[in-house]
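Partial view: only certain chains, each at its native spot in the assembly.
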Amino acid sequence: MKSYPLGEIASRLNLRLIGDPDCQIQGLGTLASANTGDISFLSNISYLRQLSKTSASAVIVEESQADLVPTNALIAEQPYVAFAHVSQLFAEQSEVAAGVHASAIVADSVSLGEGVYIGANAVIEDDVEIGANSSIGPGTVLGRGVRVGDNCRLHAQVTLYHAVRIGSRVNIHSHAVIGADGFGFAFDGERSIKIQQLGAVWIGDDVDVGAGTTIDRGAIEDTIVEDGVKIDNQVQIGHNCHIGAHSVICGCTAIAGSAKIGRYCVLGGASGMVGHLCLADGVQVSAMSLVNKSITEPGTYSSGTGQMKVADWKRAIVRFQQLDSIARRLKDLERLIDADDRAR
Amino acid sequence: MKSYPLGEIASRLNLRLIGDPDCQIQGLGTLASANTGDISFLSNISYLRQLSKTSASAVIVEESQADLVPTNALIAEQPYVAFAHVSQLFAEQSEVAAGVHASAIVADSVSLGEGVYIGANAVIEDDVEIGANSSIGPGTVLGRGVRVGDNCRLHAQVTLYHAVRIGSRVNIHSHAVIGADGFGFAFDGERSIKIQQLGAVWIGDDVDVGAGTTIDRGAIEDTIVEDGVKIDNQVQIGHNCHIGAHSVICGCTAIAGSAKIGRYCVLGGASGMVGHLCLADGVQVSAMSLVNKSITEPGTYSSGTGQMKVADWKRAIVRFQQLDSIARRLKDLERLIDADDRAR
């Protein structure tokens, strides 16, 4: 178990410490769950009540809340960001040493940087290049001509199809599939004729890809995911999409082909986006909403209805289906009353 | 092919038999599809018409329907539950004998109970413990320190990340991923800083996990799935969720982080739940509905609109976007007419 004196944490993160620099910190916790020896944080005023009762041995807060901390305090401009940095001090050591497991199948033409780890039963096909200190998990398959940058971590059982290129410091979780064929068919009146998917996938630096996520290769040009994009589990990104830098795509989101998403966008969980649409920079889409028109202004967009008890909901959806008639009848009444008024 | 005299089925399940105990039963069928030699069941009155015409050699019914069965009958309080038990008599033998396949990669520090099977190309990392009679499918990867109870079945190509613990009699289908990092980042104004996911996943006894389902490890504490929970395919369960015992989560459901779901809940297919919300025990959510507020009373909840022909729907959604204005105009008319009435 790791342990750091609080003073060391403060100096590593360049935060002001109010309290005991020798206090040993052994773990992290929320204000409500933390025990003695844990460090916690306050980033949301709605948890202020929990601050006075916390058992944490130190709390990261903004300057303005410093007086309210009942224990040691670290002062940060962005307490949640500081907590993220602290969490990295407590991450487990990478469990893998460098080296190629004896059971891995690595083609002769593969180029491996220094410190690369290749796990058991991984399959690395011809002409793959893997940068320094990257780690390839057990059972992962890298197709012909794949390029992986430095300091990447591909967990167990990832699949990268041929010619996929990923940058440095990219994490890809298990069962993600990058570079499968885009869904392109031309219907000739009787059957669907496959359009060969001749592009690839290009992924920038500092990208995270969640478990079970699929990112298809382009039909002609590449599918592109820019630097710093964070993608959660079970997301589908269709062929020829372009995801702008630092955008965040939450779990189970479905993005159809050729969508263009700006920088610093956030797509909420299980949201959807119709193909060939564009989002401006800074657009946020709420959970389970469908983007069915391009969005040119930043802001938050939603669709759907709120949850209701099923009996009320059944009445509401009957009325939803009558909505056009309701609106017309209202208009008729307004005309009639307006005429009455004038007649009087 | 298996075959049982009907009398043996009756005595194994402790059901009353009306008819021929020597009738050989070789399989199962619905009332409409069953052939001679099959056993069927009636649990839903709407299928009563099919009962008189069935070709089944025996039908499981409630006492009150016994007279309507045109062939041998087994009397059960819950015919569908009895049918589930009968189905287990016809399940294929586990196709696997105990033993470790020569191609499996098993670390020296692994502890295997009696009767354990490890399939071809499976990878079992350091300090894993697997209980008696559990079966690990081909290509499955168990990370460092994983604990698997007794009589579990992990199918081919499952991934359990380090330190995941599962109880006994747990079934996990192919390409499920348990214990990948939760989706936690702190945004510092320019980029997303990863919050290390230091918790694990704890799964109780008698849990089923469907193919392609992902259950993320907790940020600080564990993600928890209690006993008897049944999870279908392609479900996403975010970090720090807590799923109460015997709840049922249908396919493609997306549950964001830190959601708390009570006992005996049912989440319909492709439903969604926003993070940090709670469901009371016994809540049911209908297919493709979004839970966007906590629910404190049992009952069924829904969202969305019913399906419509696209031309009608396009008119309705225009009106949906005018709904607030429609409601205000209606209120104005009501005031006007009320004023008229009073004036008269």
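Think of it as A and B in the order they're written, each chain with its own count starting at 1.
Keep this in mind: a residue touches a chain if its C-beta (ideal position, glycine included) is under 8 Å from a C-beta of that chain, and two chains touch if they have at least 3 such contacts.
Predicted, not measured: the structure shown is a model, and the values here were computed from it.
A.B. asks: Assuming the complex is a homo-oligomer with 2 chains given explicitly, what is its full copy count?
C.D. replies: 3
Heads up, the rule we're going with is that only the chains that are shown with their structure count from here on.
A.B. asks: Tell me the angle, as a multiple of 5 degrees, of the rotation that maps subunit A onto subunit B over the C-alpha atoms.
C.D. replies: Rounded to the nearest 5 degrees, it is 120.
A.B. asks: From the mean C-alpha coordinate of subunit A to that of subunit B, what's the distance rounded to whole Å?
C.D. replies: Here subunit A and subunit B have centroids separated by 25 Å.
A.B. asks: Within their complex, state which residues of subunit B touch subunit A.
C.D. replies: 103, 105, 121, 123, 125, 139, 141, 143-144, 157, 159, 161-162, 175, 177, 180-181, 183-196, 198, 212, 214, 216, 219-221, 234, 236, 238, 252, 254, 256, 272, 274-275, 285-286, 289-293, 295, 299-306, 308, 312, 315-316, 318-320, 322-323, 326, 329-330, 333, 336-337
A.B. asks: Mind pulling up the subunit A residues that touch subunit B in the complex?
C.D. replies: 27-30, 33, 78, 80-81, 83-85, 87-88, 90-92, 95, 101, 103, 119-121, 137-139, 155-157, 171, 173-175, 206, 208, 210-212, 228, 230, 232-234, 246, 248, 250-252, 269-270, 287-288, 304-310, 313-314, 317-318, 320-321, 323-324, 326-327, 330, 333-334, 337
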